[in-house]
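Omission of a single protein chain aside, the complex is shown with its protein chains in their original locations.
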Amino acid sequence: GGGDGGSDGGDDGSLVIGFAQVGAESAWRTANSKSIQDAAEAAGHELKFNDAQQDQEKQIEAVRGFINQQVDVIVLAPVVETGWTDVLQEAEDAGIPVVLADRGVEAADEDLYVTRLGSDFAEEGRKAGAWAAETFAADADGTRILELQGTTGSAPANDRKSGFFEVLDSEGLNYEIVDSQSGNFTAEEGKAVMETFITTHGLDGIDLLYAHNDEMGLGAIQAIEEAGKVPGKDIQIIIVDGSKAGFQAGVDGKVNYIVECNPAFGPQLMDVLESVVAGDEVEKFTPVEEGVFDATQFEAELPNRQF
Amino acid sequence: MSDDPIVQMTGIRKDFTGVRALDGVDFTLRPGEIHAVMGENGAGKSTLIKVLTGVHTPDAGDILLDGKSVRFHSPGAAQAAGISTVYQEVNLTDNLSVAENLFAGREPRLGPFINFRAMRRKAKALLDDIGIDLNVAAPLSSYSIAMQQLVAIARAVDIEAKVLILDEPTSSLDRDEVAVLLGVMRRLAANGTAMVFISHFLEQVYEISDRMTVLRNGKLVGEWATADLPENELIGHMLGREAVVLEQIERAAAAHHVADETPLVQAVGLGRKGSIAPYDLDVRRGEVVGLAGLLGSGRTETIRLIAGADRADSGSLSFDGAKVGGHNPRTASARGIAYCPENRKTEGLVGDLTVAENMILAMQASRGWARSIPVARRDKLVAEFIEKLDIRPANPDMPVKNLSGGNQQKVLLARWMLIEPKLLILDEPTRGIDVGAKADIQKLVAELSADGMAVLFVSAELDEVTRLSDRIAVLRDRDLIAVLESEADMTTEKIVDTIVAKGGER
Amino acid sequence: MNSYAKRLMWPVLILVALIVVNIAATGIDFIIPSVNDGRLGGAFVNILRRSAPLMLIALGMTLVIATKGIDLSVGAVYAIGAAIACQMIIGQEDQSAAGLIFSAVALALVVTAVIGAWNGTMVAYFGIQPIVATLILMIAGRGIAQLITGGQIPKVQDSSPFTQLGRGEIFTIPLPIWIAALVFVAIALLTRKTALGLLLESVGGNPEASRLAGIRSKGITVLVYLVCGLCAGLAGLIGAANLGSADANNGGLWIELDAILAVVIGGTALLGGRFYLLGTTIGVVIIGTLEDTIINVGLSSQWQFTAKAIVVFAVALLQSPEFRGWILKPFKPKPEAAAPAPAPAEEVPAK
């Protein structure tokens, strides 16, 4: 890739940016879109936004569209990791640099994009795992775990799961997966699945619930409350994302650990784009700053939440 | 003539849920003969044909074709074995062109591809041969039912089968076309084709058939040579009782309408572009007005405007002294206009609903959905009309699609009689109906008009029109050309003369 | 009545089989309701409660299908109903005010009814094929819902009585079950005690014949889609109340397929005409039970789709007389030696 394309940039340095977003499937995603749109406007760039509704084909089409429109730079938040080679090659042939946001693409395509800015889902899983391994290290009779997975087959679901259990295994925690089902990242299904978990397995003796996102976690909390148990106490709960609602639940004592997945990297992205178009050297991967929060930090962090 | 039989069916039994349609029927068809199958509506004639041609599987019995035992699994198989059939309801696909319908499944091909040019040429030739001139590339749906019926016949004839079966081929046809058809049948018979002919027109049957098999209630009554069975005896066998006198329907000839009374219906310059030229027509209370004309002359279009089924784009219509505005079937029925359309399958009945439900439909519609007819009242009314019109089987809960054609027609009539209309519009009400039922319906029309109901009556049978009508409107080329009023004009000849004369004027 | 019972027999058998599987996997507790905190619970009661939104939508869908139609927009309408109510409630300081909740619910229902009527108008008056007419709102509807929520997921305070619509109970029976039952009774009365059912079946069976018989078929069509929209809106309200939030993007996602499935499992044909409300109810419970069964017998979530496919296939086949005839043939004494191959569709009159 290179910064030689994009002849349309205004004299004042303003850019035409094509942004191929995954979709609007969650509050996290909407916050992410909004952050990027706001940042582009603040920086005086023109943003062409495209929502692919979680469909890779639509996203590929959007990227081709941006190439046809001869934008200055393309930002791609890929739905899946594989299958990008051709269209990225086309962008390169057209002299348009590509920056990945949020999720990544397979390693073999590394040459076809300039840099990636985003979260590492496996790392998020590992962070959650590390806390669990530490918290339950003293649990003699084995840690019994329920897992609420994201949409079956989606990258965050796969990575958050594998990262989590990778750490549990490497830390040698004595654990048992009592059940693990998909809640499709939604509160509705999170709650329904949790209800069934409760009727099937009961809650006695269950130590930990690991929910791949806030929404499912919040749904599950309701199910637990309706079953007459106290979330956060009778069962410990880890959620990933860290929305306002998630932190609020934390403040209320219903959540024990939150792994942040930060959507508000719009301004950071604009800086990267500007340097890319200017032809500066940039790192291949720019991590988004993300934290982890335990019960002691919820209260202080809540006001900082943007979504 | 009668060598070995070409088709021999013995002991055929066919049960439908709740009905035994055929019960131990034998049937023999010999080469080169024209064999009529006779019986009332619902006697099982069509079922017999369908069992023979593989539409239905018999529950018992044997079928021999050319002395070999056969059992077809589909009409296609029967066709391949040399049995070509025109079924009772016109069974073509009207989204395809005339030529495609004629040759569906046996199109002339070039390699694997259909040769459309050859197909159209052959279609043209085939239709020319039997004396029809159509645009063979036009979709079949652009032609009237009668033409569609002729196309179906042409298709069956062209298959050049050993056996040709015609189930009520003449129900929508008028004289000329019937003459054409009978001519074709004679020619085929001379070539040795065996034919099965089903019709409710006794004169046609006597004109063309060599032999008759009579069914009643799904049972075989017997087989006769046509020459040996006088008409009244045949009717006796069909109905299972002594022959009724059909000829004289007593018309209490429109004596009771006063000349200066305002007519019930007054159409002035009523018309619709592309379907019927503007016309004037009056109908008085207690009067039967017949519409006569060749097929496609626009009879149906004329009455559809009055019935509110189509919107008129010129002229005005008054009903019962008041001008009619915003005319549609619902307001029409609220005013007391009842309309029995000619195509009962597509426009009349709701096949999946029961006999009872179909009967009360118009009445219920006029009451609105909120006031349903109480069950007891409904059952009583339905039972009453089933008996009055002799609907068989007399089961109000049977899906109407399982009734035979004639009985379906009666259900439709009952629907409208239930609302006690002021004007009853009947489009071909006796099409495909047996002699007994036809007489019943004609008698009913006469009675209703005697009670003061006005009736508009369309029929392809001029005899029927002249017999029933007080006045006759004659149509030609979608134009109402004359209204015959005097007693002396009420003859078939006069109607034909009128049509021909007006045609000559052009 | 007898044929009606026969029609219901196969779905009921499948349902019983599913319940037996669950009992075998998790014990008799599965079916026996328990009372805790003055609220009826237990696995099966939970299934019924969770099925309430699907039930409502499937009931509306049954009517639409009876008129030879189909409504693909119900999932989007569900999201719109939920979004309106939640967005309106979170806008206010006091989220417990009875007036507020009443007007939020009323507004949501009015809007969804209008959307339904719009679908019906497109079908009846503009003559657009139902699948296309409702596809438009299926696409745009979620956009509208997101527009209402601004892409956020509005969260109603747990203390708001609005949530009772999804979580509350009357006489220990969960409120969603009450609502679904009431709507069932209302629709059953509306269609069977008045002539609406007959007129519907008539319009679905043969629209042209119905028109000529003087039936207001267009008005009826609009009414039916309106009811379907209303049911979808109500379902959205229950769903939102249950969670205390409205997810414009995922709420009721693909519920239209489940609803159509429930209708058809219940014996109503997609070709219009006869409809069976009780059958639809059984269809809904089958679908609800199925999802739990997968978890209860310990299958992974990848099995969700496969198991659903197998059960639907079984119901579809069992309902087919031709299939039953074919499968039972070896066991039936045949009067004739030469048994014909299954002659398809032969005695089935034209559509």
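Observations, loosely collected:
The letters A, B and C name the chains in turn, as written, and every chain counts its residues from 1.
Note that in this section a contact is a pair of C-beta atoms (placed from the backbone, for glycine too) under 8 Å apart; a residue touches a chain by one contact, two chains touch by 3 or more.
The rule we apply is simple: contacts and distances are computed from a predicted model.
Name of the non-displayed chain as stated in its UniProt record, restricted to "Dihydroxyacetone kinase subunit L", "proton-translocating NAD(P)(+) transhydrogenase", "Sugar ABC transporter permease YjfF" or "Cytochrome c oxidase subunit 2": "Sugar ABC transporter permease YjfF". The undisplayed chain touches these shown chains across the complete complex, A, B, C. The chain omitted from view is touched by exactly one of A:D86, A:D252 or A:D294, namely A:D86.
One of A:A155, A:L209 or A:A227 touches the chain omitted from the figure, and that residue is A:A155.
Contact with the chain that does not appear here is found for just one residue of B:I132, B:L270, B:V288 or B:I499, B:I132. The missing chain lies against chain B, touching residues 55, 74-76, 78-80, 85, 87, 91-96, 100-101, 104-105, 107, 109, 112-114, 116, 128, 131-135, 137-139, 142-144, 147, 150, 155, 176-177, 179-180, 183, 274-275, 295-296, 304, 309-311. Summarising the interface, chain C meets the missing chain with residues 72, 126-129, 131-133, 135-147, 151, 248, 257, 260-261, 264, 269-271, 302-310, 312-313, 316-317, 319-323, 326, 342, 344-346, 348-351. In the full complex, the hidden chain is touched by chain A at residues 18, 21, 23-24, 30, 33, 37, 47-51, 54-58, 60-62, 64-66, 68-70, 79-86, 94, 106, 108, 151-155, 158.
Throughout what follows, only the chains that are shown with their structure count from here on.
Minimum number of contact steps separating chain A from chain B: 2.
When every chain is reduced to the mean of its CA atoms, the largest separation from chain A belongs to B. Here C is the chain whose Cα centre lies closest to the centre of all protein Cα atoms.
For the pair chain A and chain B, the distance between mean C-alpha positions equals 71 Å.
Rounded to a whole number, the gap between the C-alpha centres of chain A and chain C is 34 angstrom.
Contact of a single residue of chain A with at least two other chains is seen at no position. In chain B, no residue touches two or more other chains.
By the touch rule above, chain C contacts chain A in their complex via residues 26, 29-30, 36-37, 41-43, 46, 50, 146, 151-153, 155, 167, 239, 242-245, 247, 249-251, 253, 291-292, 295-296, 298, 300-302, 304. Listing the residues of chain B that touch chain C in their complex gives 16, 54-57, 59-60, 71, 73-74, 307, 309, 329-330, 332-334, 339, 341, 346-353, 357, 360-362, 364-373, 401-402, 415. Listed in rising order, the residues of chain C touching chain B in the complex are 193-196, 198-199, 201-202, 205-206, 208-216, 220, 273-274, 335-336, 338, 340-341, 343, 346-347, 349.
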